[in-house]
Structures are given as structure tokens and as C-alpha cells.
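With one protein chain withheld, the remaining protein chains of the complex are depicted in position.
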Amino acid sequence: MSEHESTYVPKTGFERWLDTRLPIIRFAADYATIPTPKNLNYWWTFGGILALCLVIQIVTGIVLVMHYTPNADLAFASVEHIMRDVRHGWMIRYIHSNGASMFFLAVYIHMLRGLYYGSYKAPREMIWILGVVLFLLMMATAFLGYVLPWGQMSFHGAVVITNLIGSIPIVGESITTWLWGGFAVDNPTLNRFFSLHYLLPFVIAGVVVLHLWALHAAGQNNPVGILIPQEQRSRDTVPFHPYYTVKDGFAIILFLMLFAVFVFFNPNALGHADNYIPANPLVTPAHIVPEWYLLPFYAMLRAVPDKFMGVLVMFGSIGLLFVLPWLDTSKVRSMRYRPAMRWFFFIFVLVAFMLGWCGAKSPDDQLIHGITTFRLFDGDLNSYLWLSRLLTLYYFSFFLIIMPWVGLRETPLPVPESISSPVLSGHGSVPTGAVADAEKKG
Amino acid sequence: MAETVVNPNLEGQEPTRRDFIHIAAGAAAVGGAAMFAWPLIDQMNPAADTLALASIEFDLTKVTEGQQVTIKWRGKPVFVRYRTPAEIEAARKTPLSDLKDPQKDEDRVKPGHEQFLILVGTCTHLGCVPTFGAGEYGGWFCPCHGSVYDTSGRIRKGPAPKNLAVPDYAYLTDTRVKIG
Partner (left out) sequence: MKLSVVKTLASGVAALALAGAAAPALASGGAEHPKEVAFSFEGPLGKFDQAQLQRGYKVYREVCSACHSMNLMSFRNLGQESGPFWDPKFKHNPNDNPYVKAIAAEYEVDDIDSETGEPVKRKATPADKFPSPYPNATAAAAANGGAAPPDLSVMAKARHGGARYIYSILTGYVNPPAGLHVGPNQHYNPYFPGDLTSAWHGDHKNVPKGGFIAMPQPLTAGQVTFDDGTKSTLEQQAKDVSAFIAWASDPKATERKQTGVAVMIFLALFAGLTYASYRRIWRGIAH
């Protein structure tokens, strides 16, 4: 797909004139006609959905900045001013705040899709690595943005997260003071977080361009996971437009319907009531938890008794993703043809959900109410603390042990030679993950 | 958002009624994008709290004869001038043919309150604030580009095209006006 030849022919005099000076129409036309594997299923539509999420966040964000005041005394009231007095302000603000959740929902599905179909494997390592960079940038942007309304959760969330950095030996404290611009989270912190929150989305947009560049250099993966042979090109691919513009478009509309349910009918369901209490540095809310999309990482942080080690584990859980392409020893990309690995993957998804659940609970709470088992080191075995530890262990083992080991031991199912001629044996037995197979109509 | 799916010439299909569905879907996409764009544009119009401050009341006893008080209304200056009989006289005697934007002085004040001239204090040229009492007609002189207004706030000389605007106002009592 990388050596896709330009088929654009300038029609008018102006187009010919422009084409020799700024071949922008050629660029767009070539992009639109890129040969794309014809078997991409709906899990592949989340790339387009994410692009839309980024646009929505940037556009609504720019608008919100027109009314928001980044000042510790005025920020809370200015957000409410947007919600009450600014024309359509409630809608714009709720789109932006729920948009963050929608963005993360889409990115998690997008990442799990890449994981299931082996989209990180050669020759697509750079696409994956840039994706992890994007994920980190998104987390940073979301955290910075969550501080801006200057409610109780904003403030104390900022306190807790910035204090993580203080756990770094020797330099930690100086870095924290430097980040705060003072001796605690305060007005200077709010101002710089606002500035960075405005900056980072544009950095994200820049890295997205690299992500797409890498995608088109290496070519799209597909549910079968094979590289399309040159001679199969015409049978196995379709031009991106109109085939995938319409398919992505349809998926986007369904996604927008879900988005709209939150924005218009339950706009605060994904937030915390405490963030409607103006920030008070003297009182911490009874139960401080991050937004749902950060909960799994929060659970891993708390699973480790040592502060600095906890921070290392939390960042390590994401850092690990950078070397993922070299941890997987399997020759087969798509887990459709990896009968053992597939099940480890499903358990991984379940573990990620359960980590999120643990992150929302107090570590000392009992897992099964009313039963005390026995104490192991620092807590009862029947607690979210120990469940988090178990799950964290699986999370790391999945990448560090299961992936290299299963890749070497597993006998994959026969992989088709091309998309158009799938090997029948083994194909019919693919369960839930490969929903694309249901799509045998159209 | 606006991923247009119109493709009137799909290979192997005749560009007829069949393509109506693509056009309809494309139109819905454009319409949806436009509907989403509207709130993003309209939000820049004045917010409810700004509109709520759009009218103010003013106590005229604060102005002494021959002077003016400048108050802020909708972010702009409003001149409240207590004119002397000589100034009123001068304004009334000016023939309409001498005026660039002909208007009688009587039409620029409320009957029975001819001494009080209430004007939006921004030059009709490019919005500067004219200086009180300056210029050859005893009214105002705009320092930016030299427009000269008379004691009725009418343009007499310079680049400004129109007289100083009279805002909507009403007398609540003899000494109290509501502007806006």
C-alpha cells in the first residue's frame, strides 16, 4: 500500500497550475484513493472516531477559553457562568467535559483492537509507538483540563498527582515546587496548567500526523493480519473513499448517539459531585478518585506499598507498551489464528476492567462483605488491595511472560494466503473477538 | 463530522435515482455540521449577564449647568450634558441646510427637558471619544481625526458621517433617566 501510485489527473487549467506549485489536491486525492484492505471490521472505525474526538475537543475548547478565567478565585464561577449565561454554553461545556471520556473510551477500544490483531508487529512498530505517545499526551491533557474548573476534585486531584513526582529520590521535591510555582497547588499552578492544557492538544494533532504518516508508510493491518501480496492487491483492497468514508461515517454517527446520550441526558454521570464544590485547600473530599479512564492505573499505583515503587509501576505499565512489538514472539499477527493467546487476551481485557473497578474502591474495603480471611503482610486477603495486586501481577505478566512464552509455544491455526481466499479450516470456529465474520453480507 | 459520502459515479452503477441516498446522507452530514457550528458561533454573542446590565439609571442632579458627566453604558461612554440657554439657542438657530446629517435639535432631546442632552459618546467616524467643549462649534472635538460636533452633538466638520447617536432613554422622574 505504501507504493500507491497517484491516479490524480488535473482537470481544469487552475488545477494544472496549482498542481505544479502546491499539489494539495493531488495529495488529498491520493489519500482518498489509498487501497485499503476490504475486510476491515467495525473495530477499525475507531481511528476515524478518534480523529473526530480530537477535532471536537479542540473546537469546543477554543470556544470555552473565550469565556473561562484561569484564576483561582474566579475559575469556578467562570465555568458556571459558561453553564448559565453564555449562549449554548452548557452544551459546549458538557460536550467538552464528556468529550474527554468519549475520547478515552474510543482510544481504549482502538488500542485493544491493535493488541488483538497484532497491529503493533513489524512493519508497524512506529505506528504503535507513536500511538503510545499519543495516549500519554492524552492522559496529560485530560489531567490538566480536569484541574481547570477548580472544584474540590480538580484541586485535590492536582495535589495528589503532582505529589507523585515528589516521590522521585533527591530531585523530586524541587521538581514539585517548580511545577507548582509555589509551596502548594495554587493560582500559579492553575495558570500554567491552563497554558499547557491549551498547548498539548496541538502537540497531539502533530503526533497524529506522524501516526498517520507511519500508517500509510507501513500500510493498514487487517483482521486476518497478513500483508497483502502485490498480485492480490486489486482483489483484496478497495479505495478508502467512498468505501471506508461511508463505513467510518456510519460508525461515527452511532458513536455520536452514545455521546449525545451523556451530553444531553446525563451530563454529570461520568464526573464527580465533589467537583461542583469550589476548591478548598483546607478540606479534602472523603473519597478522592480520578476520572474513570485513569482508574486502572490508579489501582496499580495503590497496589504497591512503597510510594516511589508505586509510581514506577504505574508509569511502567504504560512504558511497557513502547517495547511491546519486541515482546511478542509470535509469527502470526491476528489473534484470530492464535487459539491460546486469544484467551489470555480476553482475560487481559477483563483484568483491565477489574483494575478500574478496584481503582474506584477504597483499598481496605472488603471484597466479599463481612468475611475476614487472613492477613497477608499489610492487609486482609479479602480486600481490594490484594485483588489489585493480583490483577497488577497479571497485567505485567501478560506482556513480560505470557506474550513471549505463548508466542514460542503456541501452534497457530492456518493463516489464509490472502483476504479473498481464506483458509476454511479453523476460520469458522473464531469466537466473539472476530466479530467481523458476522459481516458476511453487504 | 462532515464526511461526505456523495459519490455520484460509482463504478458499475448508473448515476440515477439510486444515488439519491448518497446525496441525502451527504446533505444530512452537511446539515449536521452546520447545526453543530451554530452554537459555536452564537456563543460569541452577548451572554445573559451582559444583556442584563444593558440598561442603567442615572440621577440628573449630579450634572451642573454647562457641564457634562460621562457614564459607562454597555462598555461605551454616554455623555449627559446640562446645556446653558445660550448653547440651546445656538443649536436651535442653526439652519438644517448647514448640516451634514440634518436633524432638528428638538428631535435630539425629550420635550420639557431640552437642557439635558444625552448622547452615546463615540465618534461616528471610527469610535474615538470626542473631547467636551472643544472645537469651533462649542460642542465636541474628536482628537483622532478632527471631527467637530456642535452643542446638539451634530456633525459640522471633519470625516464623521453622522451626528452623535442618541441612545434609547426615558425619564422615570424629572431628575432620573433610564438609559437602554
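Letters are used for the chains, namely A and B, taken in the order the chains are written, and counting of residues starts over at 1 for each.
Everything that follows uses one rule, which is that a contact is a pair of C-beta atoms (placed from the backbone, for glycine too) under 8 Å apart; a residue touches a chain by one contact, two chains touch by 3 or more.
In this text, all values refer to a predicted model and were calculated from it rather than measured experimentally.
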For this session: In the full assembly, spell out which visible chains the left-out chain is touching.
Result: A, B
For this session: Taking the full complex into account, find the residue in A:205, A:270 or A:318 that is in contact with the omitted chain.
Result: A:270
Problem set entry | Candidate in contact with the missing chain, chosen from A:8, A:42 or A:308 | A:42
Exercise. Which one, A:198, A:315, A:357 or A:396, makes contact with the chain that was left out?
Worked result: A:357
Seminar exercise, completed: Answer key for B:48, B:86, B:126 or B:170 versus the chain not shown reads B:48
Exercise. So that we can see where the missing chain sits, which residues of chain A does it touch?
Worked result: 38-39, 41-43, 77, 80, 83-84, 90-91, 94, 105, 109, 238, 242-243, 246-247, 249-250, 253-254, 256-258, 260-261, 263-274, 276-278, 286-287, 289, 292, 295, 353, 356-357, 360-362, 364-365, 419-420, 432, 435, 438-439, 442
For this session: May I ask you to list the residues on chain B that touch the chain which is not drawn?
Result: 5, 7, 10, 12-13, 18, 21-22, 24-25, 28-29, 32, 35, 48-49, 51-53, 55, 62, 71
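The criterion applied here is as follows: only the chains that are shown with their structure count from here on.
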Exercise. What is the distance in Å between the mean C-alpha positions of chain A and chain B?
Worked result: 50
For this session: Under the touch definition given earlier, write down the residues of chain A that touch chain B in their complex.
Result: 48, 52, 55-56, 59-60, 63, 66-67, 81, 84-89, 91-92, 241-242, 245-246, 248-249, 252
Exercise. Contact residues on chain B for chain A in the complex?
Worked result: 1, 3-5, 7, 10, 22, 25, 29, 39-40, 42-45, 47-50
